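The complex appears here minus one protein chain, its other protein chains still in place.
Letters are used for the chains, namely A and B, taken in the order the chains are written, and counting of residues starts over at 1 for each.
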Amino acid sequence: MAAPPVTAERTITLEVMRYRPGTDEAPGVQAYRVPYREDWVVLDALNYIKDRLDGSLSYRWSCRMGVCGSCGMMINGVPKLSCAAFLKDYYPGTVRVEPLENFPVARDLVIVLDDFMRKLPAVKPWIIRAEEPPLSAGEYRQTPADLEWYKAFAMCINCMLCYAACPVYALEPHFVGPAALALAARYNLDSRDQGEAQRRDIVAGPDGVWDCTLVGECSTACPKDVDPAGAIQRLKLSSAVQWLREVVLPWGKR
Amino acid sequence: MGETMIPYRRPVRFAWWWGRRAYTLFVVRELTSVFVGAYAVLLLLLVRRLGQGREAYDAYLHFLTTPQMTIFHLVALAGALYHSVTWFALAPKAMAVRVGERRIPEPVITAAAYAVWVVASVGVAWIVLRG
Partner (left out) sequence: MRRSTEPLWWLLFAIGGAVAAVLMPVHILLGGVGLAAGWTRDAFAYDRILALASHPLGRLYLFVLIALSLLHWAHRFRYTLAEGLHLKASWLPVEVGTYGTAVVGVALAALALIRL
């Protein structure tokens, strides 16, 4: 079935990075002209391309509403969720769409996530108890203030825009990274958690918080206002104080 | 899927900090530490010249007021000011102090830092000029 003719309708051009492993030596750019709609986001334009123009284009997406974290891409060089980047903010200019920076490209706009998927469980992002109280003790009680203390860091949707924004991660791929460290902070600061010592090696170890130089672009890129930069600075201070305790009182309890 | 993955690793640009305003400003901010270190060296030299007697000290003062050093001082002052302003804006991120139900807001800590800055600067000026 022929696509409806795009005549008097306004259009916008997307320059999309394409990479077909086995066929392409290196990524290239393919331009697509799509209809311009006031309420469309870049993801809508990509779906139009895949549905009507070029079914071979590959990319990740899911909820289309900024909560699943699947559709992170570089849009005009800025890491964004493609479901949160409105065409009207770029029209009539060209929109350059590339895979998320600092990750290997698997195909087209799909990146290889393995590095982050390894680092995330390494920070033990779950409640760790020294001892589990019996069921009869009832539920953990937490005041709204207790919740506020870590809540922002709990809003992370693992979209990895912060890794794309971080020049330290670009230069040093071993760096644990903003989201993983923010999640370590989220659990360290949770009043129910007793696992801070177990996260210490990765938080305060090589490739942990000390690699961070507070560029701050992670917090700028974050679509959920997690402020990973803030989390890391707090972890630096608490880790440094902990180190002082160990040095000044080496016989003290860990 | 039966296909083997051949991931493509994009190279990092050597001058990654040039071309994105936020990155360039970050590097400028970090380079202010050079002015802090440089002026510390000038202070160190001042102390040494003090210890070497009046003539050595006066010659050093003369050196500090040459046109080249004056330009350096102006640039260093701008650098030191940029260090201070960015430091007061960012340092509170590390300081989470809980008062009652909430955390002391970062802007409050920043304001307190500015107050300390003013008091200390006036104090030092008073001691140097009249003390």
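The criterion applied here is as follows: a residue touches a chain if its C-beta (ideal position, glycine included) is under 8 Å from a C-beta of that chain, and two chains touch if they have at least 3 such contacts.
Note that the structure is a prediction, hence the values are computed from the model and not measured.
Peer 1: Spell out, residue by residue, where the missing chain touches chain B.
Peer 2: 12, 14, 17, 27, 30-31, 33-37, 39-44, 46-48, 50-51, 54, 57-58, 61, 64-65, 69-70, 72-74, 76-77, 80-81, 83-84, 87-88, 91, 94, 113, 116-117, 120-121, 124-125, 127-129, 131
Peer 1: If the missing chain were put back, which residues of chain A would it touch?
Peer 2: 167-168, 171-172, 204-206, 210-211, 213, 236-237, 239-240, 243-244
Following the convention adopted for this analysis, only the chains that are shown with their structure count from here on.
Peer 1: For chain A and chain B, let me know how many angstrom lie between their CA-based centres, rounded off.
Peer 2: Each chain's C-alpha centroid was found; their separation is 31 Å.
Peer 1: Help me check something: in the complex, which residues belonging to chain A touch chain B?
Peer 2: Residues 19, 21-22, 26-27, 77, 101, 104-106, 112, 143-145, 148-149, 167, 170-171, 213-217, 220, 227, 229-230, 233-234, 236-237 of chain A touch chain B in their complex.
Peer 1: In the complex, go through chain B and note every residue touching chain A.
Peer 2: 3-10, 12, 16-17, 20, 22-23, 26, 30, 90, 93-96, 98, 100-103
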